[in-house]
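With one protein chain held back, the other chains of the complex are shown just where they sit.
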Amino acid sequence: MASVEQIDGTGPSGEDGVRRRDFINIAAVSFAGVGAVAVVLPLIDQMNPSADVLALASTEVDLSAIQPGQAIKTTFRSQPLFVRQLTPKEIAEADKVDPSSLRDPQTLEERTVDGKKQWLVTMGVCTHLGCVPLGAGEGENRGEFGGYFCPCHGSSYDTAARIRKGPAPKNLEVPKYSFTSDTAILVG
Amino acid sequence: MSFPWAEQYTPKHPVMQWVDEKLPLPRLVYNAVGAGYPVPRNLNYFWNFGVLAGLALVIQIVTGVIMAMHYGANDLVAFGTVEQTMRDVNAGWLMRYAHANGASFFFIVVYLHIFRGLYFGSYKAPREMVWLLGLVIFLLMMATAFMGYVLPWGQMSYWGAKVITGLFGAIPVVGEPIQTWLLGGFAPGNASLNRFFSLHFLLPFVIAGVIILHIWALHIPGSSNPTGVEVKGPQDTVPFHPYYTAKDGFGAGVFLIAFSILLFFAPNFLGHPDNYIEANPLSTPAHIVPEWYFWPFYAILRAFTVDFFFIPAKLLGVLAMFASILLLFFLPWLDTSPVRSGRYRPMFRKFWWILLADVAVLGYCGVAPAAEPFVMISQIAAAYYFAHFLIILPLISRFEKPLPLPGSITEAVLAKYGKTDGESAAVPAE
Partner (left out) sequence: MVRIGAFLVGLFFAGWLFISFLVGAYSYVTEPPANTVEHEFYLAPKHVSFSFDGPFGKYDKQQLQRGFQVFKEVCSACHSLKFVAFRDLEALGYNEAEVKAIAKQWAIKTPSVDPATGEPSTREPIPADHFPKPFANNVAAAAANNNAIPPDLSLMTKARKHGSAYVYSLLTGFTDQPAELLKAFPDAKTPEGLHFNPYFPNLNLAMAPPLTAEGQVTYGDGTKATVDQMAQDVSAFLTWTAEPKLENRHRAGLATIIFLLIATGLAYMSYQNIWADKKKAAA
C-alpha cells in the first residue's frame, strides 16, 4: 500500500509521501508570496516621479539680462533658484574670508565654474528648515554679510552664499549646472 | 463559533497568547476564516465566489486608492489626469486598467455568487439575513460602479450621469428638484464630479463593513451546501483552514489568470470606445449604453413604452427597474418550498435555467440600440423576469414534488464517491 502511494505522491502515510506533500504545500505558498512581492513593486514604484515631472528635471536659464550686482529668482525642479552676477567688490569680500574659519568651509572658486567666478548659482532654499532666503530681489534685506538673509530664523549668508551666522548648518546648495554659451546655463 | 465541535484557538507562542488576552483579534480571524470555522465538506466550486468577490474588492480598493493619488476631480482636468496616469505615471497604465477591469471582474464573481445562491436556495431560512445583507452590498456596488464610471469624464461618463440622474426626474413633482440636487446643477458638471469622487472613495469602505456583517450573519447558521441538507454532526464538516483555504487558493489562481488575460491583452474589451472622447455637453454619443453589468436593468428600464393611464411610461420603467432589484429582498418569503437545493427540485431547476437565459437576453437587449425587434424581445424577457420571482416561484413551491433528499451530507458524499470513483473504491481491497 505504501509503495503505491509513494509513486503517486499523494498518499497519506509513508515518510516520502508526507515529505512530498509538505513540499508541494510549501512551494504553493512560496509562489503566492513571490507573486505578492512582484505585485507590490509597481504599487510602490507608482509613487516615484512620473515621466512628465522627470522631463522638467533640467532648466535652461538665460543670463544675458543680469547686470553685475543683480540677481534673479527662477525655478529648478519646482524650487527657487538664485542666479547672481557678483560685483568685483563682492568677489573680493568673499575671497577675503579664511575658509577654515567657516562653519561649512568652501571657497568661492569651489562654488562657481572655472573662469566664471562672477556667476553664483545656488538653490534658494535655506539649509536650516527650507525657507526661501531674501536678497535675490531688488531692495531686499541681504543680511549683515551682504549675501542672503533668511527671515525665518535669521540665518545670514555672505556674498558667496556661505553660511556665516544663524542656525543653518550648510552653505546654500550649488546645483549641478553647466554653461551652454557665454550667457546661458543648463541646470540639472 | 456555530458548532460545538469547532476547534478552539490555542495560541502556542507567548506573544500570540499575550495578544489574544488583550485583543482577541487572532481568535476572531481563526473562527471566521481559519481552522475554527467548520464548513460542510461537500461544497463545490460555486462556493469559491464569495472569497473571490472579497479578493476583487481588495484589488479595487488598492488600485483605486492609487488612482486617486494621480487623479484630479475637476471637470477641466479630470480626463487629462487619467490620461496622464496612463502615460506618465510609473505602472499607471497597469493601475488604471486593473481598476477598470477589476470592476467588471467584481461583478462577474458577484453575479455567479448570486446565481449560486438562487440555485441552491441559500437565501432560505435560517440564512435570510445573509441574503439581505448581500443585496445591500450589491446595491452599494452598483452605486459605486456608476459613480466610478463618471470619474474619467469621457463621453459615456457624462451622458451616463445625465441619463441615470434623469431617472429621478421621472418622479412626479419632486423629480426635477431631486435631479438638480443630485447633480449640484442643471447638468453634470464640476460639482457632480466632485461629489461622485468623494462618494466613490467612501462607498467601498462601507461595502467592506457590510461584508463583515454578511460574514457574521453567515457564521451563525454556518455555510449552506449543495445538498441543502443541514449539517448533522462533525463527520459532515471540515475546518475552513486548510481545506477551503487551499481550495480558494486554487480558485484565486484561476480567477487571476482570467483577469490577467483581459487586463493585459484586451483591456478595453469591456469598455466603450466613446469614453476615450472627452465629455462634450453639446454632442450626444450615437447610443448611450451603461457598462455591461447594468445592461439587464437598462433593458427593463427601456422596456416600458406605453403609458399606464396617468402613469407615464418613463416613470413605469424607472419603477420597474428599481422593483427588479428590490423584489429580491422578498425572495426568502416568496419561495416557501422546504427544500433548499435546486438539485432536488426538478421544476424549480428548469425555471432557474430559464431565468438565467432570460437575464442574458435582457442583457443583450440592454446593449442593443433602442429599436425593434429588441424592444419587443426585452418586453417579453422583462415580463418573464417579474413573473419568475413574483408569480412562478410562489406557485411552484406550492405544487412541486421534490426528489428524495439524502439523509445527511456525509451520505451524499459517500453516494457520490461510491458511484463515480471506482479507483478509490478499490483501495480497501488492496
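A and B label the chains in the order they appear, each numbered from 1.
Definition applied: contacts are C-beta pairs under 8 Å (C-beta built on N, C-alpha and C of every residue); 3 or more make two chains touch, one makes a residue touch a chain.
All values reported here derive from a predicted model rather than from experimental measurement.
Along subunit B, the points of touch with the absent chain fall at residues 41, 80, 83-84, 86-87, 93-94, 97, 238, 242-243, 246-247, 249-250, 252-254, 256-257, 260-261, 263-265, 267-268, 273-274, 276-278, 286, 303-306, 308, 313, 316, 320, 323, 327, 330, 333-334, 336, 371-373, 375-376, 379-380, 382-384, 386-387, 389-391, 394, 413-414, 416-418, 421, 424-425, 427.
In the full complex, subunit A makes contact with the omitted chain through residues 10-12, 21, 24-25, 27-29, 31-32, 35, 38, 51-52, 55-56.
Here is the rule we use: only the chains that are shown with their structure count from here on.
Rounded to whole angstrom, the centroid-to-centroid distance between subunit A and subunit B, based on C-alpha atoms, equals 48 Å. Residue ranges of subunit A in contact with subunit B, taken from their complex: 1, 4, 28, 32, 42-43, 45-48, 50-53. Those residues of subunit B that touch subunit A in the shared complex are 62, 66, 69-70, 84, 87-92, 94-95, 249, 430.
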